[in-house]
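The block that comes next holds chain A.
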Amino acid sequence: MPDETKPPASSPPEAEPKPTADKTVPLGGVKATTSGSVQSEAKSGEPGGVPLPGTPPTPDPGLAPPPTSPPLKAGSAPAAAGTPTAAAGTPAAKPAAPAKPAAPVPTAWNSPMVAKLKAQFGSGMEALTYLGQNYMTVDRSLIPEILQVLHNDEQFDYCVDVTAGHYPQREKKEFDVIWILYSYARNERIRVKTQIGDGESIPSSVPIWPAANWLEREVYDMFGIKFDGHPDMKRILLPEGWKGHPLRKDYGILQQDNEWVQINLGIESGQ
Partner candidate 1 sequence: MLDYIKSYLTSNLTPGSAGNMFWAFVYIVVIFLGLSVAVIAMNWLERKILAHMQVRLGPMRVGPHGLLQPIADAIKLLLKEDIMPAEADGFVFWMAPIFVVLAAFTVFIVVPFGPTHAVTDMNIGVLFMLGVSSLSALGIVMAGWASNSHYPLIGALRSSAQMVSYEIAMGMAVISAVMMTSLNQQGTGTLSMIGIVQAQQAQGIWFIFKFFPLGLIAFFIFAVAMVAETNRAPFDLPEAESELTAGFHTEYSGFRWSLFFLAEYSAMIAVSSIAVTLWLGGWLRPFPNLLTGAKWDLFFFLFPGITFLFLAGMCFYSTVRMPKHPLFRIQTIGLAGFGVVLGLIGLILFIPAVRERVQDIYWFSMKVAAFMYLYIWYRGTFPRYRFDQLMKVGWKILLPMGLGVLILTAGVGLWPLIQQTIWNR
Partner candidate 2 sequence: MAADPTNHMEPVATPFFFYLLGGLMLIGGVLVITRKNPVHSALALIVTLLAQASIYLMLYAPFVAGVQIILYAGGIMVLFLFVIMLVSIERSQRERQFNKQWVVGMVAATALGGLFIAVYTKGRGIFPEHALPAVEAQNTQNVGTLLYGQYMFAFEIASLLLLVAIIGAVVMAKKRI
Partner candidate 3 sequence: MTEPTSSLSHLDVEEREKPFLDANELVINMGPQHPATHGVLRVILRLDGEKVLGLECVIGYLHRGVEKIAENRTYAMFNPYVDRMDYVAAVSNGLGYCEAVEKLLGVEAPPRAQHVRVILTELNRLTSHQLWLGTHALDIGAITPLFYTFRDREEILKIFEKYCGARLTTHAFRIGGLQYETYDGFEKDVKNFLTFVAPKIDEYEELLTTNRIWVERTKGVGILSGQDCIALGVTGPVLRASGVKWDLRKAQPYANYKNFDFEIPVGQNGDTYDRYLVRMAEMRQSLRIIQQAVDALPEGPIMAKVPKVMKPPVGEVYHSIEAPKGELGYFIVSDGSTQPYRLRVRPPSFVNLQALDKMCRGQLVADVIAVIGTLDIVLGEVDR
């Protein structure tokens, strides 16, 4: 299956930036490229100003995203509009902004596997491709099953990484949990994403891939996302008893658990 080495034909923007690369226009000015779903976000470099995944046509991006808009943050790429299923949608967006470094756009990812999964899981999942990298966003409720299917039936036997992202702007579903999977047999890499809210837990994938053990612990350590059924759900990089989860956006870069530092290190502050 194609991956970044062999970009699928359905991702035309590969060569797109080149002719316009000489323009050093800040890429933030992407508004103009959008055709339908205008986004009014994120020109500032401040991380908090992340684009809300919610685009106007999709009021509730977290849950079962309608196919018109890729639900996740990446889905908020400017030119996300267009016909959702056809790759032709992207080229349609192109002419709108010839002067800008048109960013590549996630497009639908069609493959037999996706069709099969779609048939099995229905609207709970969506498969997209961006920069030649395939990923699928799935509903939280599908999580153990779809991973199980990917592992058992689709030969994604290698769990490259489990990680998460924090999007405090999203109302209910603050967190993305991302599995990066690889199949040795198919030489193919995909990402599986889902969204969960703060305080929610998610089924662990350790029974499927033992490799996820520490990776999930790290996600818990850094984001506070609990994995149900994990054999040893505790902090891994930070000491046990540390308060706070540092990779959350509301955790400042200079912030520390001063109490822990004082008790355990015997100093006033680690800074």
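Picked so that all candidates are chains of the complex that A comes from, given by their letters.
What we mean here is this: contacts are C-beta pairs under 8 Å (C-beta built on N, C-alpha and C of every residue); 3 or more make two chains touch, one makes a residue touch a chain; residues count from 1.
The model shown is predicted, which means the values in this text are computed figures rather than measured ones.
Chain contacts in this complex place chain A in touch with candidate 3, from the set 1, 2 or 3.
Per the touch definition, chain A reaches candidate 3 in the complex via residues 3-5, 13-14, 16-18, 21-22, 24-28, 30, 42-47, 49-51, 73-74, 76-78, 101, 103-104, 106, 130-131, 133, 157-161, 163, 165-166, 178, 180, 184, 187, 189, 191, 198-199, 209-215, 218, 222, 224, 226, 234-241, 243-247, 251, 253, 259-260, 263-264.
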